[in-house]
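First the structure, then my questions, so here it is.
Note that this complex is displayed minus one protein chain, with the remaining chains in position.
Now for chain A:
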């Protein structure tokens, strides 16, 4: 499905990003596994891909830092010789009610979750324009569509990502580059593990498919959007949420 395609997944040492890296590798892609701090975990992902006969390497970068991002993208292109797919997945949470939210919590989430997408997209554009092809896939969130109390910063950033995806799609369409967002709903990861049981039960009530999502549910959607088969789809936000938001 993705044989020979070179892919960069940001925030790929854990959670949804890890699954995306493994899944795309399984479909034949060469994967650059980006991490910010968790080097050991990123190396595990690389090893798992290599053990399965795939090609991968780990690359450190703070996506909120322009220079760091430029160096990462350079390294990926030097290693793989091309860059076909960018998956902007890196994200953090600093949840709190807005009244209690500190300015630095707002800034930290904006910098990683929104500015990071801008910087990584900008950095790969040159290569993809030259290739006359490329796929940019942004991991947004269903709360970026619906809103969510306690996540003003996260929701604003993810809604921003959806808007940015549409602009990216429009700016680059004439060069054969598509941009789409995937908006996961409640996916079982370390990020959602910390939620209280009653919160989880309340969420389950609003999921028509009556189950929480798995990281591979998201990875499968990303693989489709990364493939040649999705060539006529751009600027869209694909909800992977069990029907939570329609």
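Keep this in mind: a contact is a pair of C-beta atoms (placed from the backbone, for glycine too) under 8 Å apart; a residue touches a chain by one contact, two chains touch by 3 or more; residues count from 1.
We adopt the following convention: contacts and distances are computed from a predicted model.
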Of the listed "ABC-type spermidine/putrescine transport system permease subunit II", "NADH-ubiquinone oxidoreductase chain 5", "Acyl carrier protein" or "Tryptophan synthase beta chain", the name UniProt assigns to the chain that isn't shown is "Acyl carrier protein"
Which residue from A:108, A:129, A:156 or A:191 sits in contact with the chain not drawn here?
-> A:129
Could you tell me which of A:3, A:51 or A:174 touches the chain that is not displayed?
-> A:174
Identify the residues of chain A touching the omitted chain, counting contacts across the whole complex.
-> 126, 129-130, 171-172, 174-175
